[in-house]
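The chains shown are only part of the set, and none of them has been moved.
As written, the chain order gives the labels A and B, with residue 1 at the start of each chain.
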Amino acid sequence: MVVGDVTTGTDVLVIGAGPGGYVAAIRAGQLGLDVTLVERDAYGGTCLNYGCIPSKALISATDVAHDAGDAEEMGIYADPAVDLQRMVEWKDGVVDQLTGGVEKLCKASGVNLVEGRAEFAGEHTARIVHGGEGQGSETIEFEHAVVSTGSRPIEVPGFEFDGEQILSSREALALDAVPASMVVVGAGYIGMELSTVYQKLGCDVTVVEMLDDVLPGYEDDVARVVRERAEALGVDFHFGQAADSWEEAGDGITVRTEDEDGEIAEFGAEKCLVAVGRQPVTDTLNLEAVGLEPNEDGFLETDHEARTDVEHVFAVGDVAGEPMLAHTASAEGEVAAEVVAGEPAALDHQAIPAAVFTDPEIGTVGMTEDEAAEAGFDPVVGQFPLRANGRALTLDERDGFVRVVGDDDSGFLLGAQVVAPEASELIAELALAVEMGAQLEDVAATIHTHPTLSEAVGEACANALGEAIHTLNR
Amino acid sequence: SASGDGQGGRVFAAPSARRLARELGVNIAAVDGSGPGGRVTESDVRAAAESDDASDDGTD
């Protein structure tokens, strides 16, 4: 062994320190394994640095300003000015605190942290590649590997990200001034969250989307509440439009889109955010060396133990398939670590909740009515409108609802769709209920604090049973 | 009972009962639940582990 060419050994090599990888590493460390976590960029991955946390920080801060400017009806007169650069600096401070925390927690669990890119060099060997200068390479022998390399934004041909005029979500979360106008390509959850933020900050936002409504994958009446709120804020939607090309025009750009009949439309703006989805990262890994290849969608396939086709290699998080969500990544990371440690863990979660931090928020878990019917259940639906909820009115909110789907035969709660302020938090109770195999009656009979939005959860379940108090029962 | 395979893979049992099933090598999807609506309880899992039917010999 020569200097600058070091070989070490580890029980578990974790590649990528996002919420999948760092959680796997911490849990493995807690379980007494010798763990090495390799990250080429920033602890916390996409989620903490460029995704969940930055977006929610800007959404919440923007709402503080926007709500006060829009509350004359409540007797509040304010005309808040926003310094986006300072807001972004504040957001960076939040990110630093959390990523610093991740680093500390890893160390406290005995995880060896290595900076660099890890690529496989053999069945039980990986190389750590450092950027640029030839510092010599480090080789790591591992018993088990956990691949948690995450995902990156999909580029639309002709719309390569340049960080100036064509932005990815990452760049849109770090602007130093609010653009006068912005075209957003894609009305998925990331596009909708950021469109709402920028429109509230005073930017003229135009959203172009290939499909015919916002938030594909969500039910029509769920998407409608969010679209109508965004429209009321001034967001301009154009559906059935595929991004085609763009060019500079004066101070800004012109974005050209095409509809299914080949008609071209043009939208002028200062900047363009492309948010059409994310794709798994597997090209950083030299996967062949360990005997793996991605499936046709680019993901690493895994079983109920988060194990790939190669027995000692696991994959978790965005790289391992849908749903590409931070909490799925973490849940998979925990299971991978526990399986490596010999525990009887499995990915048998019955409920994977999801939230969209639009205005209002969306929270979903489990099955929709259609999905329940398709799965062979006899769905019974209960719904409660937000405008009949006292707490909602005290928040000056009226739009949205809580819907629950149960099985008529057994009474089991199968799923829920919530469109409401704090839907991301309200879904927690429903996720617990689904995960535990609760019946509609269990939730309906649980006392919900007054006055809270959660009362709408209890009432939706009561409504499914024909027993709601504050709404008419069918 | 609504538990078992075929209905979207749903299993109606608390996480604690499912963990116990894994520990005891019981295929919980094959256990008849005695709880409300057919929910599988920890004692159902233990009973299944004693009888052979639902046991998959721990080779999950």
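General observations
Operating definition for what follows: a contact is a pair of C-beta atoms (placed from the backbone, for glycine too) under 8 Å apart; a residue touches a chain by one contact, two chains touch by 3 or more.
Fair warning: this is a prediction, and the values are worked out from it, not measured in the lab.
Counting every protein chain in the full complex of this file gives the formula A x2, B x1.
By our rule, only the chains that are shown with their structure count from here on.
Here the CA centre of subunit A is 32 Å from the CA centre of subunit B.
In the complex of the two chains, the subunit A residues touching subunit B come out as 344-346, 348, 350, 367, 371-372, 374-377, 407, 409-412, 414, 435-437, 439. By the touch criterion stated above, subunit B contacts subunit A in their complex at residues 1-2, 6-8, 10-15, 18-19, 22-23, 35-40, 60.
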